[in-house]
Structure formats: C-alpha cells, structure tokens
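A single protein chain has been omitted; all remaining protein chains appear in their positions.
Right after this comes subunit A.
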Amino acid sequence: MKTHYNHNIDTNISITYVVANKKITLVAALGVTIGISIFIFMNSLGSGFVKKSNKTIFNNTPHIRVYKDDEISKSIITPKDSNSLVLISNPTVIPKSEQIVNPERIITLLRAQPEVTYVTPEIAVKVFYNSGMSQVSGDASGLEIAEASKMFNIKPSMIQGRMEDIETHSNGILLGVGIASKINAKTGDNISITSSKNITKVMKVVGIFKTNSSIVDKTKSYIGINAAQQLLGENANYITNIDVNVQDFNKAADYSAKFSALTNYKAEDWKAANSDQLNGFKMRGIIIFAMSLSILLVAGFGTYNILNMTITHRINDIAILKAMGFKGWDVIKIFVLQGTLIGLMGIAVGLLIGGVMVYFASKIYMGPDQGYFPIVLDYMVFINASLFGLVVCFFASYLPARKAANVDPVSILRK
C-alpha cells in the first residue's frame, strides 16, 4: 500500500486567489463588514428596546400575580335524559368576593419556593383622586412598601418626599407625578380619595414618584394595606393579589402554572398580563431582525457577485484544473473557501465595528426622561451575526462554485 499525502492543494489555491486579488477581496469583505455592523447595531437596539420595555413593565407588574379569577356561569346546561329541557342562559360573572382566603398561608407557601425572590400581598383599588374641584381617576395599590419597593423599584423613582413615610403615616400616600400635577398636590398636602365602593378617605401625600411610563405616573399611587382595606370597607384579612418575583423572569410562564396548582388561585405571569403590549414588541423585534437580515443578504449578494466575477475571470484555471484531474468537489472547495475567507475577514472587522458602535451609542445620554440610549451589548447578537454572516457567505460562494464545478473543460480548452 502506497502512502498517500494530503497536501491541501485546494486550500493553497484558494488562499493564493484571495491574496492575489486584494482589491476584490477587500471590496467583498467590506460589504460583509457593513452588513455585520448594521446587523449588530440594529439587533442591539432591539435588545435595548426589549430591556427598556421590560423594565417599564416590571415597574408596575410583578413577574407573577396570584389572584382569584372571575368565574363565569355556564351558558348551556345539557340535560341528563331526553325528558328534560336544555337550559340556555347568558354567561355572567358569578358574583363572589375577590378575596384570597388565608393569604398568610399562601405567602409563606410561595416564599418557600426556591425560584421565588420577593412576595408581597397587594390590594388593588379603583379610586378617584380629588383636590378641590379637580378629580382624577386611577389605581391605588395597597401594599407592604418595603418588599414592594424591591419588586417595583419604587424607591429610586422617588422625586419628592420619602417612600418609607408611608409606613409611619397610616394615611400616607405616594402619588405618581402625573396625578400630583393634575390635582396640584405636593408632599405634605392632604388629598381626599374615593374608592369604587364610594368610601372617601383623606390621605396625606408623603412622596411623589416618577417612572419612565407616563401612563403609570398619571394613574398609580401607593398606599398602606390598611388604608386600602378601609377604602374597600373590608376587614384586616382582605387581600386581592399576591405579587411574586422569581429569579428568571423568562421562565415566569412555567412557574405560574406551578403556582396555580400550588395555591389553587389563578397565577398569571407578566407576559400573559401584558400580552397586547408584548405582541407589539414582538412584531417590532421581528421587523428589526428581518431588516437586519436583509442587509446581511444584500452583503451576501455582493460576495456572490464578486465570486461570480472571479469564476468567470478564472474559467481557464478551472478548466485546466479539471483537465488535470481535479474533481468537481475540489473546485467547489476552492471557491467556497475563498468566499468563506472573505466572509471571515468581513465578519471579524464587522463584529469589531458593530461592537464599538453599540458601545458608544450606549454612552449617549438622552436627557433625564429617557436616560441612556436604549441599546445593549448582548453576546447573543454577536453570535447570531457571526452565524448568519457565515451562512450567507457560504451560500453566496457555494452557488457560483457549484456552477464552476460543472464547467466542461473541453468547451473552454479547445478554443
């Protein structure tokens, strides 16, 4: 048996071609670089948007909310035997209390779950804020401020007063800045609020907060649990929701099913609670991804054209290589490797430029309302960019290479 050497002659030829036509190589690689940079920038912007919107959602929504779901009466009662009649009625909500029975037990149960980080009871009250003649409708949340602050980032959003005062003043209220300006209230003022049960209570404004969501700022206020119970005319055990945060909010949907089973109450994850808004975000994400992928595809067309050109230019080389015994597969390897080398160069520089662009954009401060430019360096974006870039370059060179592999040497060489 003769020894056989593998001299990688295909690779050798490929590299020689890449080096020999520096200008063409650079132009093709530049196209890929631009495509990759834009892909990275746009998708990082997408990640930034998602991060910012999630933050906005979590200022107001816990990862999972446990509450008592409305029950709907059955609209059709089918008879057990043929002698009786079918009963049809309008489906209506069965009037029942929204109270969670024995909330302490459920809170203890939830706190014992390993994936749970914060648990806080909450009472949601629909209210009117009145001051003088002006009246604003909104939602007051009765909760334990210390735990809730960790969940909803209340403390960092305070712009007036002290959050903790709500614990010392039994009638203290923290107002969203939008409400405060509408009813012209400031810290230390007394305002009266009226609940949906038509109970009115005078409360003392102990602080004003400002989130990055103007809707929240225009409607939301925080009060003590007792104050909320009084506004609804309920006893000291009355709780409507239990808010839960978990370690990984992306897994909230899985946990909510588990918590439902555990507590026998409805556990709704943040995605379900905000599905309309999130569908909008999802569409935005898809559009960003599709656009950036199209830009990569355009870059791929650049590589495709340049490889086509190279192949036309080297048709004699291809014919003679085939005449000398190179197989179709060898020819494909030569040109796919050339395209891939161009792609790798373009991708490497593109990753760098994209990264630098994202880094500097993330340092742009857009003012106190928006904060920093919403863009994040996410390593997944870089991995995706490299993968898609490589796949695009592979096909951009494979298609012309396959054509080259099918060249009939006779038709070229007999000329």
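Here is the rule we go by: contacts are C-beta pairs under 8 Å (C-beta built on N, C-alpha and C of every residue); 3 or more make two chains touch, one makes a residue touch a chain; residues count from 1.
Note that contacts and distances are computed from a predicted model.
For the chain that does not appear here, its UniProt entry gives the protein name "ATP-binding protein", which is one of "ATP-binding protein", "RNA polymerase sigma factor SigW", "ABC transporter permease" or "3-methyl-2-oxobutanoate dehydrogenase subunit VorB". In the complete complex, the hidden chain is touched by one of A:158, A:320, A:353 or A:376, namely A:320. Touch with the chain that is not drawn comes from one residue among A:6, A:83, A:198 or A:235, which is A:6. Touching residues on subunit A toward the chain that is not drawn are 2, 4-7, 9, 12-13, 16-17, 20, 316-317, 319-330, 409-410, 413-414.
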